[in-house]
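I have a structure I would like to understand better, so I am pasting it below and will then ask my questions one at a time.
Note that this complex is displayed minus one protein chain, with the remaining chains in position.
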Amino acid sequence: MNTMTENTTVGYVTDDGRQIGGTIMEMKNITLRFGGVVAIEDISFDIHEGEIRAIIGPNGAGKSSMLNVISGFYHPQEGEVWFNGAKRPPMKPFEVAGQGIARTFQNIALFKGMTTLDNIMTGRLTRMKTGMLSQAIWWGKAAREEEEHRRKVEEIIDFLEIQAIRKTSVGRLPYGLQKRVELGRALAAEPKLLLLDEPMAGMNVEEKEDMSRFILDVNDEFGTTIALIEHDMGVVMDISDRVVVMDYGKKIGDGTPAEVLANQEVIDAYLGVSHD
Amino acid sequence: MSAEFYYGVEVFLNGLMAGVMYSLVALGFVLIFKASGIFNYAQGVMALFAAMTLVGLQTGQVPFSHLINATFGLHITHFGWELPALVAIFLTVLVMILFAFLVERLVLKHLVNQEPIILFMATIGLAYFMEGFGDLMWGSDIKKLDVGIPQGGNVWVENHTAFLGGDDFYGFYLDTLDIIAAVVAIVLVATLVLFSQYTKTGRALRAVADDHQAALSVGISLRTIWVIVWSIAGFVALVAGIMWGSKSGVQFSLSLIALKALPVLMLGGFTSIPGAIVGGLIIGVGEKMFEFLIGAPYLGGATENWFAYVLALLFLVFRPQGLFGEKIIERV
Partner (left out) sequence: MLYREAGDFKTSYAEDNQTFPIKFDRYAYYLLLVVAFGVVPFIINDYWANAVLVPFLIYAIATIGLNILIGYCGQLSLGTGGFMAVGAFASYKLMTAFPEVSIIIHILIAGGITAAVGVAFGLPSLRIKGFYLAVATLAAQFFLVWLFNRVPWFYNYSASGQISAPERSVLGVNVTGPNVEAWAQYMICLVFVVACAWLARNLTRGATGRKWMAIRDMDIAAEIIGVNPLKAKLTAFAVSSFFIGIAGALLFTVYLGAAEVGEAFGIQKSFLVLFMVIIGGLGSIFGSFAGAAFMVLLPVLLKNVLVGGMNWPTDVSAHFQFVIVGALIIAFLILEPHGLAQLWRVAKEKLRLWPFPH
């Protein structure tokens, strides 16, 4: 058991001896409304560099909305988002991506008209710098850049063990592989913060083990900070360093998996004890 | 108040009338879009085809006469009989129902899960097909459509409003046909709204418009609904065809009204029946008033060709769902 308290800004060491860095993302008093519905109510938590942070909670708690706030897709009516030590001004989602935040989606959002390779290549778009004129002529700069990025993408394809399907149209792939390709697309951006929205949804035990291994490897090899929404408690306990628990838009728990799961409020939320 | 002002009011009133005529065509679109999510570009051509068939039946034309003559070297054009207007209208309604049935069978059934853009383009293909087919069947010459609707400036209105503008003003010139069309349109809309809200079929229609899969799972036959909807749309097309055809004759340009209906739909929202009326009125008035106040004096006229679209475009930029449409919430 490590001696964690909520929301410290300095790094810490996990149970298994990994060194976690300082805060890279802080959500401060976020409130998000859709008309009359309050999706997120005054939630604050932080994410440390290099850690695996799980966001859990019953359905409808507002978890995906929180991820959308982090991606810049939804703009909270109140509260601040701090990234890399600086307050983030209201930004368009593509600008957020440029800052180094990549994500996967709850309902797979791959580009169905393209192959696996092309989909993962789109993850490199924030790093492709040749101007349109050079691209129109192709030979020279554009061709070289294309090759460079292709090399990088092939590394990711090797890492995720999807070489055989690189030229297959993603629409034809089974669900589990599509999820893996989507992970590849997010990884291709070499993000500082990787957001995973229910990466294990709809998978069987084997597939979950594979996906868990990939997630741990990403964190291990590339040092990527990961925030993930997940329903499978076993996975949460196993792979995450710290957990945030949400219910009806409010935060009801924040700490290590063990701490959080011992919390009575959290247990009540999952068992469906009625709220006022 | 000067005669000038009253002329302006007259333009306004005529704009309302024109708007009602647009709404008649827009109604057909809304019905089909509501029930199948398809934007039926062929609605205008359906109005043209319905009108042609009506005239053809009324005057006893031989269908496909040009084709027959060309292939067999004959010179036949008419059977020699004539049908009373109401009988011809009834028969045309049957033809439109048959048309709806065929469209569902041959086209819609095969395109069930495609994206809206593909469905839209299929209706463009359908429009071209029906255009050529109608011309082959009844000939492309301009025909006079007369089902007995009185036309010409309404004398009663003129006489009773002549007092308004002083000596230079002779009373509002409103075409009787337009007045009748307005009444018909209102009755039609009211009927359709009541039908969709209070009858079993109407409810089924609304279910289908919402979610095909869910509607299927509660036992609604998608195909039957589509045939019903396209038949109603065909009937609406016939009414529109009669009104427009009586006014300007049955000719190719009738199908171009479909294009005018588009800005109406943008304003009123694609899924709202009352919206089609309100949108039509706004476009009708907007067009005529713009031409009267700015187009004719300063821009050389004929602004009616494009004003409706620019108006709709500006509107859309600020309110993408139209006046009555449902707000689109994007989800990821």
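All chains are identified by letter, namely A and B, in their written order; residue positions are counted from 1 within each chain.
In this text, a contact is a pair of C-beta atoms (placed from the backbone, for glycine too) under 8 Å apart; a residue touches a chain by one contact, two chains touch by 3 or more.
Model, not experiment: these values are computed from the prediction.
Enquirer: I'm checking contacts with the chain that's been left out. Which of A:Met66, A:Val81, A:Met121 or A:Met246 qualifies?
Expert: A:Met121
Enquirer: Which residue among B:Tyr6, B:Phe39, B:Trp244 or B:Phe290 touches the omitted chain?
Expert: B:Phe39
Enquirer: Even though one chain is hidden, which residues of chain A still touch it in the full complex?
Expert: Residues touching the hidden chain, for chain A, are 71-73, 92-94, 96-98, 102-103, 105, 109-114, 118, 121-123, 125-126, 128, 130, 132, 135-138, 142-143, 145-147, 150-151, 154, 185-186, 189.
Enquirer: If the missing chain were put back, which residues of chain B would it touch?
Expert: Per the touch rule, chain B residues meeting the hidden chain are 39, 66-67, 70-71, 106-107, 110-111, 114, 116-118, 120-122, 124-133, 135-136, 140, 259, 262-263, 265-266, 299-303, 305-306, 309-310, 312-313, 316-317, 320, 330, 332.
In this section, only the chains that are shown with their structure count from here on.
Enquirer: Can you compute the centre-to-centre distance for chain A and chain B, using the mean CA position of each chain? Integer Å is fine.
Expert: That pair's centroid distance is 51 Å.
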